[in-house]
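So, chain A:
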Amino acid sequence: MIDKDFIEDLLKKHPYSNVKHQNDCLTLSCPAQQIIDLTTELRDQQTFDLLVDLTAVDQGEAVENRFMVVIHLYSCIHHDYIRIHSDCTDNESPEFPSIHSVYPAANWHEREAFDMFGIVFTGHPNLKRILMWDEYPYFPLRKEFPLAGIDVPLPADDVVEVTQASVEPAPMMGGPFVSSGQGFMSDAEPRAKDESWTEKKEKPV
Partner candidate 1 sequence: MLNLELLQVLGLKIFFAFLMVSVVMTFAGYSVLAERKVSAWMQGRVGPNRTVLPFVGHIPFVGSFLKGIGIFQPLADGLKFLFKEEIVPGHVNKVYYYMAPLVALVPALTTMTVLPFGEFFHHSGKSTPLILADLEIGILFILAISSLGVYGIVLAGWSSNSKYPFLGGIRSSAQMISYELAMGLSLLPIFLWVSQPGSSIASLSLVEIANSQNASAWLALVQPLSALIFLVALFAETNRLPFDMPESETDLVGGFHTEYGSFKFGIFFVAEYAHIVIGSAIFTLIFLGGWHFLPWINDPWPSNWVGTLLGTGWFLIKTISLIFFFIWIRWTLPRFRYDQVMNLGWTKLLPLSLANLIFYVILVTWLDLSAATP
Partner candidate 2 sequence: MVSNEVAYNSKIEGEVIVTKADAVVNWIRKHSVWPMPMGLACCAIELMASAASRYDISRFGMEVMRFSPRQSDCMIVAGTVTYKMAEVVRRIYDQMGDPKWVVAMGACASTGGMYRSYAVMQGVDNIVPVDVYVSGCPPRPEALLDAMMKLQDKIGNEPSTSRLLQARNTSMV
Partner candidate 3 sequence: MELVTPHHFLALGALLFGIGFFGVVVRRNLLLVLMSLELMLNGVNVALVSFSRAGLNLDGSLFVFFIMTVAAAEVALGLALLVALYKRRQSVFSEDMSLLRN
Partner candidate 4 sequence: MNLLDLLFFFFSSLAAGGGLLMVVSKHPVPAALFMILSLVGVASLFVLLEAFFLAILQILVYAGAVMVLFLFIIMLLDVGPDGGKASKIRILSGFAGAVAVGLIIVLLLHFSQQSGFGLSSNAWPEINADSFVNGSNLTFSTSVKNFGYGLFTKYMLPLQVAGFLLLAAMVGVIILSKKFRIKKP
């Protein structure tokens, strides 16, 4: 069971990690360098054999360590989760050690985090975009990236030649969403932020 003894024991073995207070499950924070060490220990000694999730959080451009990798492990014995927070140091070109060797399941999760945040997982066997197409220049889940998207050419030249289609910002006009949630009520009201889009476009033949 995950109780005080367990946590103390774990902290003793891994003095670099410490416990963050969270209300749902045990949350450890761990420096990026020690992550393989910690996860290997958790997998082999503590029966956390199921990597359920690996993702990242963009804390905003102003924060010192902008990208935080979050790992969720599950133990079929303890029937409980453990969460590991780990910061990527470099904000410009964030890097993080790949735990693919510990959990093969991390393969795609890491590719997704790379795709969405641009975090380079060192030691990953096949680190390339997984959801967006290979040539896509941006990292969509970063906070500065707008929901509507940014103009880029469509990946297929021959299709573009015929249809003149391109990747354009999506219209936010009359959209049901976009609500800031903070500030004055008039700002928080769901509304369209961007109303520049028009219907005046040529349709293909």
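Candidate entries met the following condition: all candidates are chains of the complex that A comes from, given by their letters.
In the analysis below, a contact is a pair of C-beta atoms (placed from the backbone, for glycine too) under 8 Å apart; a residue touches a chain by one contact, two chains touch by 3 or more; residues count from 1.
Only a predicted model underlies this, so the values are computations on that prediction, with no experimental measurement involved.
A.B. asks: Please name the candidate from 1, 2, 3 or 4 that touches chain A in this complex.
C.D. replies: 2
A.B. asks: Within their complex, state which residues of chain A touch candidate 2.
C.D. replies: 131-133, 138, 140, 145-150, 154-156, 159, 162-163, 165, 167-172, 175-177, 201, 203-205
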